[in-house]
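Only one protein chain is missing from this complex, and each of the others stays in its spot.
By letter and in written order, the chains are A and B; residue numbering begins at 1 in each of them.
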Amino acid sequence: MIPLDELLVFSGLLFSIGIFGVLTRRNFIMLLISVEIIMNSAILNFVTFSAYSPSSSVAQAVSGQGIAVVLIGLAATEVALGLAIVLALNRIIGSVDVAKAMELRL
Amino acid sequence: MNVDGVLFALLAGAGLLTAIAALLAREIVHTIMWIAILFVSLGLVYFLLEAPFLGVLQLAVYAGAVTILLLFAIMVVKKRIFSKEAVTGIGVSSVALAVALATLFTLNASSVTPPNGGRVYDTTLLSVSLFASYGAWVLALGFVVLSALVGAVYLARESRGRRIRAEGE
Partner (left out) sequence: MVGLDFFVYAFLVPLLPALAFVVLGLTGKSFRNGGGLLAVGAEGLALLLSVFFAYEESVSTTGIYHDSSFVWMGLPDGTNFVMGTLMSPLGALMLLVVNIVGFLVVVYSLEYMSHEEGLPRYYAELMLFLTAMNLVCLADNFLEFILAWELVGLCSYLLIGFFWKKPEAASAAKKAFLVTRVGDVLFFVGVFIFFTSLAGVVNPSITTLPYQGQVCPGGQVTWACAGFTFAPPNANSNAPFLAPGTITSPGYGSNLMTLAGLLILGGAAGKSAQFPLHTWLPDAMEGPTTVSALIHAATMVAAGVFLLAITSIYIGFTSTAALVILGIGSFTSLFAGTMGVVARDIKRVIAYSTMSQLGYMVMGVGASSLVLVGPGDAMFHLFTHAFFKALLFLSAGSVIHAVGTQDLFAMGGLLRKMPVTAFTMLIGALALSGIPPFSGFFSKDGLLALTWAASQHYAVALPFFLLALVGVFLTGFYIFRLWFLTFSGSHSRTPGLHGHEPSWIMRAPLVALAGLTLVAGVLPLFGGFANLLPGVQWGTLGYSYTSSGWVFSSSDLMVAIASLVLAFAGVGTAYVFWGNGRVFSLPENSWLRAPHTLLLRKYYFDEVYDGLAHGVILGVARGLDWFDRYVIDGTIHAFERLFSQASERGRRIQSGLVSNYASWIALGLVVLLVAIIYGIPWLDSLWGGG
C-alpha cells in the first residue's frame, strides 16, 4: 500500500504547480490546463481518502470515489465551458491573452 | 518498499515532471502532450489505489476527451504560445506556494495505515453507492452538464448582434 503522506505530498505538489500556472500564465488555454491540474490533485485527494477511510462500512468508504466521479464530470464540463470562453474571447478581443481582457476595470 | 510503492514513486515522479514540463513548454501543443501524460499517470495511480473505475474514467475523460478538446481549441484559435510569457504575480505566488508547501511538508501522516489492509472496491459497489446514496448528486451533475452545454453553445456561437455591430464599425 502506498503511504498516505506520500500521496498527500504528491497531491499538494500537483496543486502548487497548478496554482503557479494559474498565477503566472497569460494564455487562457494555459490557465485552463493549470486549473485541470488543480482539479486532478483534488480528485486524487478524494480517492486517497476513500482508500484510507477508517469507516468499516464499505458503502461509506466508497463515497469518496463517488465524489471523484462527480468531480471528473464537473471538470469535463468546465473544460468545455472554458474552451467556449476561449472562443468568445478570441472573437471579441482577437487574442487569448488574459492581460488584454481588462474589461473588469473601467 | 513494495511494488506498489515503487510504482507510485515512478508514476508520481513522472506526473510531477510532466506537470512542470507542461507549464514550461514553449509550444502549446507540447503542453497538451505533457498534460496528457500527467493524466495517464494519474489514472494509473487510481488503479494502485484500488479504484479501477476511476482509473478508467480518468483515462477516458481526461486523457481522452479533455485533451482532444484542448487540441481542438488550439486549432480553432490558431494561437501559438506567447513568446514573452507574462510573469504577473510571480512574487506573491512564489511566496504563497512556499508557505503552502512548508505547511504541507510538516504534516505527518505516515503512521496512518489503511484500515482494512487494501480492500478492493469493485465497480458494483461504487455504482450502488452513486445511484443509491448519491442519486441526487448525479442528477444535479446532469443539470450542471446540461446548463454548461447550453452556456458553451451560447458563448461559442457567433452572436448576430455583435456581428452586425462589428460590420458597422
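Keep in mind that, in the parts below, a residue touches a chain if its C-beta (ideal position, glycine included) is under 8 Å from a C-beta of that chain, and two chains touch if they have at least 3 such contacts.
Here the structure is a predicted model, which means the values were calculated and not measured.
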Shown chains that the omitted chain touches within the full complex
A, B
Using the document's definition of touch, tell me which of A:Val9, A:Val58, A:Leu74 or A:Val98 contacts the absent chain.
A:Val98
Logged for subunit A, residues touching the omitted partner chain are 19, 22-26, 31, 98-99, 101-105
In the full complex, which residues of subunit B touch the absent chain?
86, 88-89, 92-93, 96, 99-100, 103, 106-107
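Everything below uses one rule, namely that only the chains that are shown with their structure count from here on.
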Listed in rising order, subunit B residues that touch subunit A in their complex are 2, 4-5, 8-9, 12, 15-16, 19-20, 22-23, 28, 31-32, 35, 38-39, 42, 45-46, 48-51, 53-54, 57-58, 61-62, 65-66, 69-70, 72-74, 76-77, 79, 81-82, 85-90, 92-94, 96-97, 100-101, 104-105, 107-110, 112-119, 121, 125-126, 128-130, 133-134, 137-138, 141, 144-145, 148-149, 151-156, 158, 162
Write out the stretch or stretches of subunit A touching subunit B in their complex.
1-10, 12-21, 23-27, 29-30, 32-34, 36-37, 40, 43-44, 47-48, 50-56, 58-59, 61-63, 65-70, 72-81, 83-88, 90-92, 95-97, 99
